[in-house]
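Yeah, one chain of the complex is gone here, protein chain that is, but the others are all in their spots.
After this line comes subunit A, so read on.
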Amino acid sequence: MTTTLPVAAAFHHEYIPATPPPADIRPSPVTWALKNLFSSPFSCLLTVCFTGLAVWLVSQFLSFALINAVWRGDSEVCRANPDGACWSFIGAKLNYLQYGAYPATERWRVDLTQVIGAILIAWLLWRNAPRRNTAALLFFGVYPIAGFALLRGVEAIGLPVIDTTLWGGMMITLLMSVVGIVFSLPLGVVLALGRRSGLPIVRAVCVFYIEVVRGVPFITVLFMANFMMPLFVPEALTPDRLLRPMIGTALFSAAYMAEIVRAGLQAIPKGQYEGAQALGVGYFTMMRLIILPQALTIVIPGIVSTFIGLFKDTTLVAIVGIADFLRAVEAARIDPNWAGPTISSTGYLFAAIIYWFFCFGMSRYSQSVERHLARGHKS
């Protein structure tokens, strides 16, 4: 019974090493430019015009943000210089932009929470890291509770309680985004599976939820989370004022996430389901090990798009009185002590750079994940 089955191995599938093309057909920079930039009089004109425009814009930006900017000095220096950004203003307000009204003596708690969070996220996202299961358990199980306890404070262990009304700035934005991202993806997956389920009630509930939430503006969801949730839930159980918009954000993004995940599920050929079923693999194992890994890989661009949208949408929580990062910039900018011609521009430019930095990071990471996943099974 251990005999080898005879197979007509007539063909050897060996890889022939690639040889580079001869040097004379490899494009040189000059031929490349001639072909792509100066192929006709019209494209010459376009190239010249847009190069000029780009140089002008970049030089304007650099002169405002770097060359003429005030790096050191107080508001007097900034007021005297209407041509450049006032970075010393950002320096002076940096603590406020980061922590809001969180008491200065207790800010180490925010730093500690963020450092632990960053380490855990890096551990999770670094593909070759050892024991990523432990990281997942810590991040999804232990960290939310420990992090909240550390930020909020526990009298019993000598950490004074800091009311959430004092929280603000970047810590709120990061908190909102991380909670939104962490909860919206699994919830979206569940909704997507429910929408494609064969069970009519489950499907109807999921379709109803997705269509209702997607049909309502995010601000409405925030208002409802903020003002209506206390009406439905007994007072003792009413979630914290900071928690309410978080729940709203996660539930709102989950509906969009569900539709993106559903797109991925629909792209998986029926044969994959049948291959698993024929082996006797049950529904949940099949979804977890065979269908979802492939479906989620396909829709990584859409998922990350939703994450980026969620990150920027957290600015809207300002409308229910939460002092997020953008709100902190706004409050800092109108400080009369720093009144000056470039203070507002500097504040908004700084906010834009920070938001861009986070979103671009997410985008780059997702591209590297896509490349990594595409490598194994290209057919």
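Heads up, the rule we're going with is that contacts are C-beta pairs under 8 Å (C-beta built on N, C-alpha and C of every residue); 3 or more make two chains touch, one makes a residue touch a chain; residues count from 1.
Just so we're on the same page, contacts and distances are computed from a predicted model.
Novice: From the names "Cytochrome bc1 complex cytochrome b subunit", "Inner membrane amino-acid ABC transporter permease protein YhdY", "ATP-binding cassette domain-containing protein" or "Beta sliding clamp", which one matches the UniProt record for the unseen chain?
Specialist: Not shown, but named in UniProt as "ATP-binding cassette domain-containing protein".
Novice: Give the residue, chosen from A:L94, A:I121 or A:I290, that touches the chain omitted from the document.
Specialist: Hidden-chain contact among the options goes to A:I290.
Novice: For a quick check of understanding: of A:G141, A:P217, A:G282 or A:G361, which residue touches the chain that isn't displayed?
Specialist: A:G282
Novice: For subunit A, enumerate the residues touching the unshown chain of the complex.
Specialist: Subunit A touches the chain not shown through residues 1-11, 13, 271-272, 274-282, 285, 289-290, 293-294, 297, 373, 376-379.
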